[in-house]
Each structure stands twice: as structure tokens, then as C-alpha cells.
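First up is the structure itself, then whatever we jot down about it.
Heads up, one of the protein chains got dropped from this complex, but the rest are sitting where they should.
Letters are used for the chains, namely A and B, taken in the order the chains are written, and counting of residues starts over at 1 for each.
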Amino acid sequence: MITAGIDVGSRSVKVVLVEDAKVEGAPQLKYLVRGRHLMFPGDLDADVAAEKAFADALSTSGIDRGQVSAIFATGAGRKMVKFAKESVTEMSAGAKGVSFFFPTVRTIVDVGAEEGRGIKTDGTGRATDFAGNEKCAAGAGSFAEAMSRALQLSLKEFGEASLRSEKSIPMNAQCTVFAESEVVSLIHSSTPKEDIAKAVLDAVASRVCAMVRRVGIDNDVVLIGGMVHNAGFVQSLKNAMDVAEIKLPDMPEYVSALGCALLAAEGIH
Amino acid sequence: MNIAAESMPVASDAKPEFWRWQETCWADETIDWRGAKTIAVGIDVGSVSSQCVVTADGKLYAYSSMRTGNNSPDSARNAFHAVGEKTGLSLNDVHFVVGTGYGRVNVPFSHKAITEIACHARGANYMGGNKVRTILDMGGQDCKAIHCDDKGKVTNFLMNDKCAAGTGRGMEVISDLMQIPIAELGQRSYEIDQEPEAVSSVCVVFAKSEALSLLKAGYTKNKVIAAYCQAMAERVVSLLERIGVEEGFFITGGIAKNAGVVKRIEKILGIQAMKTDIDSQIAGALGAALFGHTLVQKQGPAKPIAS
Partner (left out) sequence: MIANYGYKDGSGEYYISIDTDKCINCPVGRACIAACPKSMFESMTDDYDDEVVWIKPAFRRSLAYDCSGCKPSGGRSSLPCTSACTPGAIQHSW
């Protein structure tokens, strides 16, 4: 049986198709394919973008639409995916997806392009509590992205630069728009790019951490969402949360979509 | 397991470039400051602009409005220097200097620092008269709502400097995005066929994304500007409503010059803002100078501090 999970984020759509496969008598879930389609600034309509991403994923894996038993949607635009059977919250999808990789997880930090959230989970893959940054762009990926542009570095270079810095410059601005001005004036006062990069990532990490503290920090801690690729952010987050380790999944942007597909499979049994 | 992931494109932004508003300097030619008994100066160093106001015997005499540089002391000196050039005044001729604004502690030649809240109320009381009761100030990086009495003393206030929504910086974002000088935004926002719905009023970053989407959906630039102005107006009104708006409504700060936002605020509130002939951006520095004037009456002139 094949099910699909579609995660409609504020910046991109992630699709994961999952097949139930029996290996040596035990049911095992296997990934078939994941597709990804960029929504912004191209398509305005989440439904259209989701459809495109889904069709993309199907054709890449050579699967017929009729073979998919159920499609669930999650993410900021989940209610707009008309062809999905059900929609589930990012909390449920995140908890389910992460628990698949890391059954020992208890605290999930999900930092996307425009939203961040902390999710508490028990050992069963269910979300027991959550806290979100709710409609402020400053606690999420777009903040880091805007600052990396101001520094004229790619996101990757930005993350790497921050690892080379040993300073801790606090940022005054809480708002992405003001922070850009602050970064510009730091550049003017000849502050090294490495130190600025670290200051920015420390600021995002501290906001994310304050949010996660509302649900409490318990090991194991897992980070999901695009920011996993930013090694500098991961380090800043470790420092802010004061934990020895943050586990990172291999395909961090797809974890919620995977969880969504798993919930679809459960929903059928 | 193969992960076929496409790389994220970076949204193309115009290189950050501020559309400059006019730096100004004005003096009342009918007043000879040398004949005045008390000369007071107010310096307001904001995050975006800095003003210097000179009062002669408690009457507005001269002012300058300059872009704030990277450094508060220099911005303060720069603002005073502009007035000095125009009028022939030097710090030795001044009896008291009050610093205000977010850089107020960095005005090296000031005798006292007073918050911008108190200064805006005092300035608005001069500019709008003693019937002013509710003041809205939309500054470069903050937004203030102030209640005052008939003497310009503050009775209630709140200041929002966390978010760019409702601030000058917020307007500069749309000006950069549309590549239109900030002074033209207000006018353009009315050259439309139909008043549009507002974009996000809670966050400039989201409002900017929505503005881009509207453009792609076929809105004209003017209509997008109108949607953005409506969002800013709604945001500002929601701040004001926390402390309430009474008749005697006065607007200060740079955005007071933007009819696109001001008229929409008036429409939502159902109250007209009081008019003044004096440049709305100088309210803070003017209030500061007036505080200085009063202090000279109470305790005599202060020694000039080397700048």
C-alpha cells in the first residue's frame, strides 16, 4: 500500500511517498521517492503547487496516481490542498516523522522558512505539547537568509563563516527589517563577517530556544527543517539550549511530509 | 537512498538602497536671535533621521532635519552644524541643550537627556495647540501612541519598537521594492481604480511577500502601494486603540507627510488629524528645546559644553 504526505510550507512543497513493505515477516516502511517543488515566488496557489509537486513525485517514481491509497497534507497551506483526504498539523506530522528516525526523541525543534516551533513528544510518535513563534518572521529561516544576503554570502558560506567566529556580539533588533539595518551598520564599522554571521545565528537560536523552553527541553533533542543544513545555526542552537547533542536527520526538510504519509497509512489500518 | 532535491533559489531583491527624503534646514528670517534673552536647543537623534531645533524666548526659530549617520555624536553635531551655518549660531550662544531620541545619551554637548515620549508630547502641544490630547508618532524605527494634557504633559503612552510594521523603515521597504521615491508613495496610493484589501498588517516581511504576489497577480504598482498603506494604517490604529483615541488627534514624525497612510488612518478612526504648518518631523527636537527653555527659566543658563 502506498500513501503520500504533502507538506505545504511557506516557501516550498515537500512530497513523500511511502510504501508498506514486508521484510522478513516484519512490516517495514520504505521510501519510494520524494519530490520537491518550489512555490514562491512562482505559483501563488498552494493547491496548484501541491498538485505540481505531487505529479512530479509520481512521475519520478513511476507510480500511478491510482496506486496511492491516501494523501494527507500538512504545513501552513495544508487546508488549501483540495485533493488531500485529510490534513494534519505540523506538530503531529513532525512528531510522527521524527520518531520514525529517532524513537528516543523527546524534544523536536522545527525551524522552517517563516515559522518555528518546539514540539514535545513521548516515545510513541505523538505530539504532547508545542509552542510556536506564530507570525513573526524573526524566529525562522527567512531571517538568516535575509542577513546572509546583506553580507553577500550564500547560506552555506554564511553558516560556515559563523563557525569561525569566537565572539558573541548581541543584536539589538528583534525584527528582520531592523536587523538588516543593524547588520549593515556592523559591516560599516568593519566588524568581520564571521562575527556578524555568528551574531545573527545566535540571535535566531536564542529566539528559537526561548520558544522551545516553553515546552521544556528533554533529551533527545532533534532539529528538523531546512536550517539543519546550516552548521553554524546548529552550533548556535546547541549553545543556546545548553545541550551536548542535537540529532539531525538525513533529509530534514522531508521529515514532516514523511510523518504525514505515515499518519495516512495508520489512518487506513 | 537517493534524495532528489532541487536547490532553493534566492528571491531576487533589489540591492538595498534607501530612497532619500530631502534633508532640510530652515530659519525664521523675521527673528534676530541676537535680540533674544533665552536661546534653547533640542537635538533629537533618531535611528533614521536627526533634528536640531532652536527656540528663541520659547518661540520656534530654526531647525534642521538630517539623515542619521553611523554614529550618534556625529549625527548630533551634524544637525546642529547645519543650523549654525544657516543662522550664525554657535554653542557659546546657547543657554541650554536637551538631547532626546534613541541616541539621546550620545549627544555630547547636551546638558540633559529627556525621553522622546515627553518631548513629542511637548512639541505636539506647541505645534497643534493646547487642545491636543492624542499623539501618534511614526518614527524611523518605532511607533508611539501618547495621551497628554493641555500643557503637553504625558498621561499615558505606549511605544512599539519591536516590529517594523507602522514605522518609517516599514515604508522604506515598500519604497525600495517598488523602486519609487518615498515622498511619492502617498500620492500614488490614490491613483487607483478601486481601494484594495490590505496586505498583512502584522509583519513587514509578510507584507512584502504579499505585495510581490499581488504584483504578479496583475495589480498595478499604485494599487500594491495602496494595499500596503492600508496595512500600515490598520497596524497603527490597532496600536492606538490600546490606549484609545480622543479628539485633539495629532500626528508627528516622517510618516505624517505620507497622505497615503494618514488619510487611511483618519478614515478608520473617523477622526481628522489636527493640522499644523510646522514640519512634523521636528516635534521631538522642538519639545526638547522647549524643555530646555523652561529649565533656563527655572535655574538659569547652563555653561556650554565643548562638543
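We adopt the following convention: a contact is a pair of C-beta atoms (placed from the backbone, for glycine too) under 8 Å apart; a residue touches a chain by one contact, two chains touch by 3 or more.
Treat the numbers as computed from the prediction; the structure is a model and nothing was measured.
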Absent-chain contact - pick from B:V202, B:I268 or B:A302: B:V202
From A:C136, A:A199 or A:A240, residue that would touch the chain that is not displayed: A:C136
Per the touch definition above, residue among A:L186, A:M211 or A:M241 touching the missing chain: A:M211
Selected residue (touches chain absent from view) among B:A82, B:V97 or B:I114: B:I114
Residues of subunit B (touch criterion as defined above) contacting the omitted chain: 114-115, 117-118, 153-163, 202-203, 206, 238-239, 242-243
Residue ranges of subunit A at the interface with the undisplayed chain: 133-136, 174, 207, 210-211, 213-214
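The rule is short, and it goes like this: only the chains that are shown with their structure count from here on.
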For the subunit A and subunit B complex, residues of the former touching the latter: 11-12, 31, 33-38, 40-41, 44, 60, 114, 135-137, 142, 145-146, 149-150, 174-178, 180-181, 184-185, 188-189, 226, 250-251, 253-254
Subunit A partner contacts - residues on subunit B that touch it in the complex: 1, 3-6, 8-11, 13, 16, 47, 70, 141, 162-164, 169-170, 173, 202-206, 209, 212-213, 216-217
